[in-house]
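Removed: one protein chain of the complex. Kept in place: all other protein chains.
On to chain A.
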Amino acid sequence: MTVESTAARSAARRSGTGGKRATQAATGSGKAAENGEASGSGTAARNGTAAADGTAKAAGKPRKAAPKSARKTAAGTAAGTAAKAAPKTPAKATAKSAAKSPAKSGTKTAGSKAAGSKAGAKTGAKAKAPAKARTGTGTASGVGGSGGGQSEPELVQLLTPEGERVTHPEYDVDLSAEEIQGLYRDMVLTRRFDAEATALQRQGELGLWASLLGQEAAQIGSGRALRADDYVFPTYREHGVAWCRDVDPTMLLGMFRGVNNGGWDPNSNNFHLYTIVIGSQVLHATGYAMGVAKDGADSAVIAYFGDGASSQGDVAEAFTFSAVYNAPVVFFCQNNQWAISEPTERQSRVPIYQRAQGFGFPGVRVDGNDVLACLAVTKAAVERARGGEGPMLIEAFTYRMGAHTTSDDPTRYRADEERVAWEAKDPIQRLRVHLENAGLADDAFFARIDEESEAMGQHVREAIRTMPDPDTMAIFENVYADGHALVDEERAQFATYLASFADSDSREEGR
């Protein structure tokens, strides 16, 4: 509080005119200014979003960062890892090798047949014999051999970027047409919700938004692998997982709007509060899983975190604790390639999933843009946990298509080409192609989803615009469960202070 403002306040109080509103006007630091009304950019101004139009500006900006793949190769060479001309897009490589295999046609046939009858709608999963030849995994990994680059590590994939259904010797899912349609619907609605929230931030309705654009498959696939009694510990970007847990999407907006710092009851959907400080929740998940084991329950716990968080000590400690106590926890790392502006090479010299080995549990890398593979791998990990086999690390290899948050400007640190390459691996598009090609969904289905998506957008807009600000005295609520003398004292003092304006306010109203 400045000298001037104090003077203005006491003047207002002494004279009994003007009251609270006059004070705020005098200080020039009232809500309006704080919310950047003058600049017309809503709460964004407060969040220092110089680049409030970050993503929009992407096109036409000079490229500053070296292409990621180039950097990666360099790092790989330095580390002296096995050699192979690094394919820029591991998923594609997988797809190609899969396409060559006889399995492709087999799977396709099964899919086509499925179109006819509901019973047959199941995809031809779990075909065993020539499985190895069909997997992208085997070919893309290990052997490498030629050239001096780094070989891309194994990547579990069941649906290629082109929408071809392939199989994997270890991981697979057997889904009905309705179930696959459900995954598609989940991803579309999640993306719509996310886009709506981004737009609402631009309109000043939210102070900030962390978009999940591009990570829908990782979140829906893993989220749909869980049971109701399982427990989720998210970061602040798990909007798709929240959707799978039936958390009302508008609940997620409260903290980004600034009306609360979390706001939902974690136990009503077994979905813990969003955690902003990176990696902390991974320990909470581990502790919770230790409790599950003590209870003799067969629930599983899943901890979400990112490639950046993998550098945090808390994540390493969670790996240690979970391994030592054999806790039923699944570590689900969405490697979206970027921790704000830092590429994964700044976090690790080895592929993240390989870290698990040193802690004594398995790690696997899955195509994070392949919802079927994410579902299959997470299901396996969750079953493993239930069976008392302990933790497992899943690295979902995906891409953050948008900015880190609405305050970020990715044009400063990454190339458009990279995003374009990943757009070709879009998680929703590939499932749509699969649904269409396999005859698992008709035009009416897609129209229905579009309609539902529109309705959801409208619902979210209305909900946020009518979301009330909290009562001032909420500052003092829930600080403690059993109360605290100081909080009581300060609450009473502040209430008295606020009440001291009531006189002048009512006088003003009376004029």
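By definition in this document, a contact is a pair of C-beta atoms (placed from the backbone, for glycine too) under 8 Å apart; a residue touches a chain by one contact, two chains touch by 3 or more; residues count from 1.
Just so we're on the same page, contacts and distances are computed from a predicted model.
Of the candidates "Alpha-ketoacid dehydrogenase subunit beta", "Glycine cleavage system H protein", "Dehydratase" or "Transporter permease", the chain left out of this view carries the UniProt protein name "Alpha-ketoacid dehydrogenase subunit beta". Here the missing chain is touched by one residue of A:237, A:284 or A:432, and it is A:284. When the missing chain is restored to the complex, the residue among A:424, A:455, A:479 or A:502 that touches it is A:479. The hidden chain makes contact, of the residues A:174, A:246 or A:265, with A:265. With the whole complex as reference, residues 260-268, 272-273, 275, 277, 280, 282-292, 294-295, 313-314, 317-318, 320-321, 324, 477-482, 484-487 of chain A touch the missing chain.
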